[in-house]
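The structure under discussion appears below in the form of structure tokens.
With one protein chain held back, the other chains of the complex are shown just where they sit.
Moving on, here comes subunit A:
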Amino acid sequence: MITHPVYPRLLRRETHSPRSVAAIVVAIVAILVGLYVATELVLALVEAPALLISPSDALLSLGGIDRVIPGALIAGGVLAALIGLALLILALLPGRRARHRLPSERLAVVVDNEVIASSLARTATTAGGISPDNATVTVSHRRALVEVQPPSGLPVDEAEITRAVEERLDSLEARPGIRSKVAVARHGKVGA
């Protein structure tokens, strides 16, 4: 399947998040904080009035921070710790995107899970002889759930739908592999 040495790299990068948005947001916040601190330092140097608090006053009040109401200190601490934890999680988790790889002799292929879902929905409704709007398909990393809403009063062939969906998934050869489950709703819908 892999015909060029850069394909594994391309596929890995296309199926995982680069974390660019989070990194840029954090960088912008850090730049703003840095610019503010530098402004206060310069204002103190030229002995101009501070914007909010002069650096020496800030240092002094930091020394007395334990005299702040404990509740406020704890609340601030919890908030900072939670944001820190969220950033650590972003840094460490793989950040998989909702995509699958497909085989090809010539190129590297990634397909969004929603495209696979849409294709399975068409397969299921065609096999069941019902309207394309009456199947809901959810595709996640390793499974596909096909929910079919039969028209009221007409039975649908669940075995036939299952066979068609499995056949479509087999021919797709998505990596990582997807297993399917077909669920036909017990109550039909009028006009479906």
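The rule we apply is simple: a contact is a pair of C-beta atoms (placed from the backbone, for glycine too) under 8 Å apart; a residue touches a chain by one contact, two chains touch by 3 or more; residues count from 1.
One rule holds in what follows: contacts and distances are computed from a predicted model.
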Query = UniProt protein name for the omitted subunit, picking from "Alkaline shock response membrane anchor protein AmaP", "ATP-binding cassette domain-containing protein", "FeS cluster assembly protein SufD" or "Copper chaperone PCu(A)C"?
reply = "Alkaline shock response membrane anchor protein AmaP"
Request  = Please give every residue of subunit A in contact with the chain that is not shown.
outcome  = 3-7, 9-11, 13-14, 16, 18-20, 22-24, 26-28, 30-31, 34-35, 37-38, 41-42, 44-45, 55-56, 59-60, 62-66, 68, 70-74, 76-92, 102, 104-112, 114-116, 118-119, 121-122, 131-133, 168, 171-172, 174
